[in-house]
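Dropping a structure here in structure tokens format, bear with me for questions.
With one protein chain held back, the other chains of the complex are shown just where they sit.
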Amino acid sequence: MSFLNLDHLQKSFGSTQVVHDFSLSVDKGEFISFLGPSGCGKTTVLRMVAGFEEPSEGRILIDGQDVTRLRPNQRQIGMVFQAYALFPNLNVAENVGFGLKVAGVPRSERASRVAEMLELIGLPDMAARFPWQLSGGQQQRVALARALAPRPRVLLLDEPLSALDAKIRVSLRNQIREIQQQLGITTIFVTHDQEEALSISDRIVVMHRGIAEQTGTPPQIYNQPATEFVAGFVGKLNLFDATVLDRASGLVSLAGSEIRLNRPIPPGRVSLAARPEGLVLAETGIPAEVTGVEFLGSVQRLRARVGERDIVLDRFNTDASLPQTGDRLHLSPELSRWLLVSHEQ
Amino acid sequence: MKRLWSWGAIIAGALYFLLPLIGTLEFSLRMRRGEYSLDAYRSVLADPAFRATFGYSVAMALLTILLGVLIVVPTAYWVRLRLPRLRPVIEFITLLPLVIPAIVVVFGYIRLYNTSSLLPLTGSATGTNLLLLCGYATLALPYMYRAVDTGLSTLDVRSLTEAAQSLGAGWVRIIGNLILPNVMGAVMSGAFLSFAIVIGEFTMAALLNRPAFGPYMQLLGANRAYEPAALAVIAFAATWGCMGLMQLISRLASVRRTAR
Partner (left out) sequence: MRTGWNWLGVLPFFVFAVLFLVLPTMNIVIGAFRNPQGEFTLANLAGLSAPRIVDSFAISIRISLASAALGCLVGFAMAAAVVMGGVPAWLKAPLMTFSGVASNFAGVPLAFAFIATLGRVGLVTMLLRQWFGINIYAMGFNLLSFWGLTLTYLFFQIPLMILIITPALEGLRREWREAAEVLGASTGQYWRMVALPILFPSLLGAFALLFANSFGAVATAYALTGSSLSIVPIMLFAQIRGDVLQDPHLGYAMAFGMIVVTGIANLAYVIMRSRAERWMR
């Protein structure tokens, strides 16, 4: 039995259903990301877990306890909001100690716990400051400490980094992950940024239009996207016009070259695809004409045309000279890493 | 639970506000013994003093709005554009009329502008009217300033001004043709409140002895039984009617502007 269970959750606002049959099992100490475009229902699922929205259907279990009908203040959950949401009238220490105070924890115990939390987030000297005296990154760390102080069973973070500058975003996400692992707290992290989700999660749930399209580890999501949506949303994806020669053995033909996928092709409409870094150049193979070249430092990015399709190809920056626009190259059918993505019905 | 409390507060409040209005309406119809009639209204409307004083107060209200706009809009604009450091001072001054009772202010007028002073405004009817007008503009100042300042805060005053200047517009043009139309909604909401303040104002008009609607109502109230209730109904209805009319005009004006 896993620690947190979302069991066939559904949610409608009026007549529009924004979450469809959402199920998920989270192990204790696991770090799960909800990844998806804006409006796909990530926040709604998170708010159902927190208790701010009541599911239209389904159940939520924490540690075996059915909390579906419990009020948010009875659930022992920690939550961090996108826009900090620190109490402006309380200083840092009072903010962090808020949950302990309402729980009736004695003053001395509270003070030592607050000090411990401020140490954990690396702001031990800021106890007496008010929120307006802190930077955005500092405020968000205090919000994290505030959420963690009462030792919640589950930590929920709703796009906690999206209001911050790019640099702080990276350092803070690493800090969040470190703290999470140190405390071993079960965590759900909502984001629309694929890099964020890939870099810090144990598992990712890719959401689209209120549906969990795929759940898996970051390498699974990236290397074996289950649907075209997942493949296109997580990383860049090139699609090709290929013809199936043999479904059972996985043989297709692309621009005159045969490609052996060495696995059966699933029924239904599928596309042949490849990541930009999965395409490998060779002396012979699938012909491609270079339409543009970008030099990105560690990577060379080529834009090319294969048949009717425009594709992108990334190579590490070696000493080899840069191809020029108009050059004719070949993609290797054997060395390139091909993906199959199914289309939505 | 929460909703129950809310509805409770709303309904209790609505009762408190509606009962006096209903009570007034009912009372105003009671003039003829044993049956409801419009006699009280007939009596009020037939009184030439009613028409004279009401007309006087409406005129004063409109002039007050005009004076208020002339004083407040350029000032609020200029402070935002060039003198942001003066804002707290201006804000403080505009709040003073809420703190200093009107009766004190008008008492000061009577002493300061009497016939033996440098500026003997109370010496003539025109002078006293002018003084009353300025008094009304003072009373309306807090509402007018706040409304206009809020309206300006939604505009990027600096860029608008610089764009207009680069096209060669002068100050009068900028304020009249650019700023004013853009804060028209805010000006209107300030104007509604000014209108409501002035139309029934009693203290200043009574102490300056002007034939305004407020003192007329008071006088009638002291001498009659049912007419005052009818007058109150008429006053409420007239105020709402005037405000509705102004809203309509401003809406038409804004429609015309956007259509252009």
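Order of writing sets the chain letters: A and B. Residues in each chain are counted from 1.
The rule is short, and it goes like this: contacts are C-beta pairs under 8 Å (C-beta built on N, C-alpha and C of every residue); 3 or more make two chains touch, one makes a residue touch a chain.
The shown structure was predicted, so the numbers you read here are calculated from the model rather than taken from an experiment.
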| item | value |
| --- | --- |
| Chain not shown: contacting residue from A:4, A:45 or A:77 | A:77 |
| Sole residue of A:34, A:98 or A:189 that reaches the chain not shown, by the stated touch rule | A:98 |
| Contact residue for the chain not shown (choose from A:3, A:130 or A:222) | A:130 |
| Positions on chain B where the hidden chain makes contact | 2-3, 5-7, 9-10, 12-13, 16-17, 19-24, 26-28, 71-72, 74-75, 78-79, 82-83, 86, 90, 93, 96-112, 134-135, 137-138, 143, 189, 192-193, 196-197, 199-203, 206-207, 214, 217-218, 221-222, 228-229, 231-232, 235-236, 239-240, 243 |
| Interface with the unshown chain - residue positions in chain A | 50-52, 71-79, 81, 83, 85-91, 98-99, 101-103, 130-132, 143, 146-147, 150 |
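As a convention for this text, only the chains that are shown with their structure count from here on.
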| item | value |
| --- | --- |
| Where chain A and chain B are represented by their mean Cα positions, the distance between them in whole Å | 57 |
